[in-house]
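Report on the structure given below.
One chain of protein is taken out of this complex; the other chains stay put.
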Amino acid sequence: ACGNGGGTDEGTDNGAAPEEGGDEDQFTIAMVTDTGGVDDRSFNQSAWEGMQEWAEENDLADDTVRYYQSDTESDYVPNLNNATNDDHDVIYGIGFLLEDPIATIAEQNPDRMYGIVDSAVDMDNVVSLNFNDHENSFLAGMAAALTTETNKVGFIGGIEGPIIDRFQTGFTEGVAYIDDSIDVDIQYANSFSDTAAGQQIAAAMYSNGADVIFHASGAVGNGVFQEARNRMEDGSDTDLWVIGVDLDQEAEGEWADGNVTLASTVKKVGQAIKLSANAAKEGDFQGGENISYGFAEDGIDFTRGFIEDDAWEQIEEAREEITNGDREVKEFTYTEVEDAE
Amino acid sequence: MVEVKTDSLLKKLSVPLLAVLFGFLVGAIVMLVFGYNPIDAYSHMIIDVFANPYSIGEALTQATLLVFTGLAFDIANKAGFFNIGLSGQFLIGWLSTIIFALQFPDLPRIALVPLSLIAGTLGGALYAGIAGFLRAYFGTSEVIVTIMLNHTILQISNYLTNFVIGTSSRTEKVSENASLSLEWLTEVTNYSRLNIGFFIAIVAVVVYWFFMKYTTTGFEIKAVGLNPDASRYAGMSDKKNIILSMLISGGLAGLGGAINGLGTFGNLFVLGALPNEGFNGIAVALLGLGNPIGIVLSAFLFGVLNTGASFMSSRAGVPDEMAVIVTASIVFFVGAYYLVEWIFEKIGYRRAQGPHSTETEGGTEQ
Amino acid sequence: MSVIGILQLLVTSSLMYSAPLIFTAIAGAFSERSGVVNIGLEGIMVMGAFSSAIFNIMFFDTFGNSTPWIAMVFGGIVGLLFSLLHAIATINLRADHVVSGTALNLLAPGLSVFLVRVIYGRAQTGPLKRSFGITSFPILKDIPVIGKIFFTSVTPLGYLGILTGILGWFVLFKTPFGLRLRAVGEHPVAAESVGINVYMYKYAGVLISGFLGGVGGAIQAQAIVNEFGVLTVSGQGFMAMAAMIFGKWNPIGVTFAAIFFGFAQSLSRVGHYIPIIQNVPTIYLQILPYVLTIIILVAFLGKSESPKALGKPYIKSK
């Protein structure tokens, strides 16, 4: 597996143009995960699956793609460095937590190509891949509003910040678009991993009358699904739902007599990486660009799940409008907040 | 006399050395059971680290931090405390340093670096001091208090990072003037994050060794840890020594955190869990058998294994958790030192008093 | 939300969160009452969580809806086997209890995630096939007010934990076995002198601890997290240790301490729905459980008296 020579003789190879980087002219790409790991059932996993597909589609050997697992935050920089020394042509950092590390490495290796997912690094040798989560969340909001019977829905975010705010604003807009009298209960778990927090917050939301919860909270969401399933199995009076995030989370919602996953917003990180890797392979590396993937670019998706027919129709319609540019979903940015103050 | 000494020195060394050997053996057995090639894995894990100045630098960077938390655990341990709050003290050190450095970005480097490090050290010291104070004056278990303080600081640090001193889950980078990096060191190690902290660690080890061995205060801390009643009788203040040792312990952990903040990252971000350096520091101190040199060596070993773990997984295909299995086994065998003694006995060494034998020894009477 | 609604929420949520803690804290009490410090609880929980998760996934087809319960027992057994390492090290090999416990805490996540990778090729098991759910107790749930608060949509595990606490207290303080176990932790030489096999009772203490700790981990995995990964247990074992000291090594006290932690933790998560504390900034609620524990400890409990021979190796001289 260590065919690409290791990083020991990096000095000799380093001067070469990026396109000639790999051994035997093999074009290879690699990714460095964030602490969620490559199998996080979220964007790390999506990115890795995309990379594997890319290898397959281009008839390349398995070892042309590789991931570097980060167990802690301290691993980001060394992993990026090892990936650089291992002479991969494009190296992607997955998740906004890798923004600073990518910037550091990209600065030390101006001749090499890097990518960052879910964040932006304004450097000539870095391509930034972002997703219009707000568009997707808008549809989630619509779905929630169209499904709720209690006129109360919930949103559980991981940690407050621009990324999750995008989900939150998209979602509330989507709800309001259908019916602005519907209550949106917004809570943050202050974590992306504390499942118990997810469960307890979901319990409170459901107890308080919400019947659909959209979570944008990583593994915290496991607790949300858990609570919904528990309540359904115990014979809840109302149907309870969860809207999944990043990947199709239908499997998480299964219980003895049904499924609580109403739908999922999907972020096609793999797709974005495929496109970007192909461009780089063709010599058109989009360094310095910040590319937003929305419905128009086929970078995101919304699953149908268990959404009722007429609701789905309305959602489809809105999706169409967004794709065509007829409808613009407000994107939350911190500049707005600052302006407002 | 001299003979007895060398005999026990050999024995002392044999414990950690054999523990390391057994630890690797256990790892190898597990790998064989699951169909991996241990020789291939170990050669990537160890040799690859040394084959590359960058990874040597990274291993040393990690070792630097572990030296601090290892010493921190050790001094509390000698004074009779189980400081399980190293992670929290490490984190508050990191936090305070970053806050300070962000607050005064324009101070000249010669002032900003030491002042920021002092801020971190003080942060850690005072935080651990809470546990020391409560123990000294109220008899409150330092184990519970430090566990609680760990969780508290994790929440506070994440909150501050998110909403007060930073946005979007992290703070800004500190200014150039607060950087711990040394150009030549960075260059020699191919852009590794090895920094001035490394030299601070060396100084800390020497000072620590001298302090514990040759100062009256070090003697007091040791005596209080071994028998607080007798120490009080002998005029030592148990309260003072309890608090002092926790202050020093927290200060060392905090300094480690500060160096991590300024040297490794240059900022602070939201953490999903407490920093590993705290818990690993316990293991480092234990493997080092409470000896400063031992702590340095075991910190280095841990640094190498941690750094090498990623080579093992990416180049030999063995899950990097193998490195953890090896270190855990090493710690286990250090604990089970009697196994080593037993082996010595079998191969004909004279039995000597074990380092941990205590008054509960059956049938022994004074 | 109505007052009853809020109370119900607090009760169910506290019981859910405290269930793993109760078992693990009682586990700690058994080990330490026999004189063996067990900071390895975290590691034991990890092994229990890991093995129950694997069992849950592999044997759901065989055992159906009773899978989580059987997996819980399996988790306990694996916890027991794992604690055997601690027993051998501390009892026979005279290891420092903290060193050995630390080794367990390091080993468990390494070994379990390693095995998960070997089995599943990834670091997490993925969702379990069947988790413990919640139940409404027949008859009890119809008691006015109380039924709604305590017996509707609540985890049976919390109550099982409380029962275990009472049982644990009974065993430790009312049976010859418990008397001997405590004697061994207080004064092993005295115990030996009246013919008690000190090693055997220490083994019993540690292994019971392993079993209960494994059960605690299994509950964490199957009732709360619904999968196994390196973060499944994250720190609960240490919280359990705190509960054990807080509860003064008495299974009933320890149970209350664990429920208190669960309660304080819930308060921080559902506080937004409780009118009086609604406007308290989240951060205060988040650190509340921890700070409150320290305050209570200082103000009301003072010095905890641990078993006298706790942590001291007992060497039988022959």
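In this document, chain identifiers A, B and C correspond to the written order of the chains, with residue numbering beginning at 1 in each.
FYI, a residue touches a chain if its C-beta (ideal position, glycine included) is under 8 Å from a C-beta of that chain, and two chains touch if they have at least 3 such contacts.
The rule is short, and it goes like this: contacts and distances are computed from a predicted model.
In the listed set "Site-specific DNA recombinase", "Sulfite reductase, dissimilatory-type beta subunit", "Peptide/nickel transport system permease protein" or "Hydrogenase", the entry agreeing with the UniProt name of the missing subunit chain is "Site-specific DNA recombinase".
Of the chains on view, those touched by the hidden chain across the whole complex are B, C.
When the omitted chain is restored, the residue from C:Ile54, C:Ala183, C:Leu267 or C:Ile294 that touches it is C:Ala183.
Note that of B:Ser43, B:Thr186 or B:Ser237, the residue touching the chain absent from this view is B:Ser237. Within the set B:Phe82, B:Phe163, B:Phe219 or B:Trp342, the residue that contacts the chain not displayed is B:Phe219. Contact between chain C and the absent chain runs through residues 174-176, 179-180, 182-183, 186-187, 189-196, 305, 308, 317-318. Listed by residue number, the positions of chain B touching the unshown chain are 1, 4, 213-217, 219, 222-223, 226-227, 229-237, 350-351, 353, 357-359, 362-363, 365-366.
Going forward, only the chains that are shown with their structure count from here on.
Top-ranked chain pair, ordered by C-beta pairs in contact, is B-C. Chain C has residues 231, 234, 282, 286 in contact with two or more other chains.
Each of residues 155, 159, 272-273 in chain B touches at least two other chains. Note for the complex: chain A touches chain C at residues 37-41, 187-188, 190, 193, 195-197, 199-201, 203-204, 207-209, 219, 222-223, 225-226, 229-231, 233-235, 251-252, 256. Those residues of chain B whose C-beta lies close enough to touch chain A in the complex are 44, 48, 51-52, 54-55, 58, 62, 155, 158-159, 162-163, 167-170, 173, 190-193, 264-267, 269-273, 275-276, 307, 310-311, 313-317, 320. By the touch criterion stated above, chain C contacts chain B in their complex at residues 39, 85, 88-90, 92-96, 98-100, 102-107, 109-111, 113-114, 117-118, 188-189, 192, 198, 231, 234-235, 238-239, 241-242, 245-246, 282-283, 286-287, 289-291, 293-294, 297-298, 301-304, 309, 312-317.
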